[in-house]
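Shown here: the complex without one of its protein chains, the others still in place.
== chain A ==
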Amino acid sequence: MASPCVARTARCLSASARCPVARQTASASSSSSPSPSLRARARAYHSHDHPPSPTFGPVDRDILAAAYKHVPEHGFSLRAIGLGARDAGYPDISASVLPDGQFSLIRYHLVAQRERLADRSRELLKEEAPLSAAGVGEKVAALTWERLMGNKDVIHRWQEALAVMAQPSYLPKSLAELAALSDDIWFLAGDKAVDPSWYTKRAALSMVYSSSELFMTNDRSPSFLETRQFLHRRLGEVQSVGSTVGSVGQWVGFTLNAGVNVLRSKGVPI
């Protein structure tokens, strides 16, 4: 785990008061040049030196952060956003500037929990922690579980949220957020592979995470024990499928190689 990346994630996690880039964004909104938060946000890779541009501007972050406190009671709803706007000192009409309505609040949860995970990973994976010596696979399992626990407080509202996320107009943003999450988990776990497995790893983890999340919405066991077992079974399956695919690949490679050598030994000019 490289320390600059931890510094990066910690810096971007906090509110704008602690984040120089975010503060710059707030003041830039009154200048003529479009501020970074207005540009299309596309993160192609994790930079060790530059924090990612913040997902939310100062106004929407204030409103959504206040609205988030009302989610356990009122769900991811316009009512929660309206109450949050009032708590943050904004008039009721200001809730209408959020471009996606209630999905804005769901996206706030997704982004905030993903960024919290980066902060938590510092504690989970620090030098003296038992996980620091573990393999990448174990770290991924621990981080995924940590992220699932981020849904704990709103789990009774999460089925509604999933229904909203699945609406056609919001689906692309929801999937992009899922992809960013699995990318973050692999990155924080210290995976540095840049071969085609980059894609399969992220796709597999996205599937495991989303199915575990769905399982969790119906889990009534103490401290989500069954979800934990479910998660480890799915991760185990992915590993066994992965190793099966790997073994089959090895076998195919060996057989082809041997076949070519046999043909060569018979004098075929290959």
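FYI, a residue touches a chain if its C-beta (ideal position, glycine included) is under 8 Å from a C-beta of that chain, and two chains touch if they have at least 3 such contacts; residues count from 1.
The rule is simple: contacts and distances are computed from a predicted model.
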According to UniProt, what is the chain that's been left out of this complex called? Choose from "DNA-directed RNA polymerase III subunit RPC3", "2-methoxy-6-polyprenyl-1,4-benzoquinol methylase, mitochondrial", "RBR-type E3 ubiquitin transferase" or "Proteasome subunit beta". "2-methoxy-6-polyprenyl-1,4-benzoquinol methylase, mitochondrial"
Mind listing the chain A residues that contact the chain we can't see here? 29-32, 34-35, 38, 40, 57-60, 78-79, 82-83, 85-86, 89-100
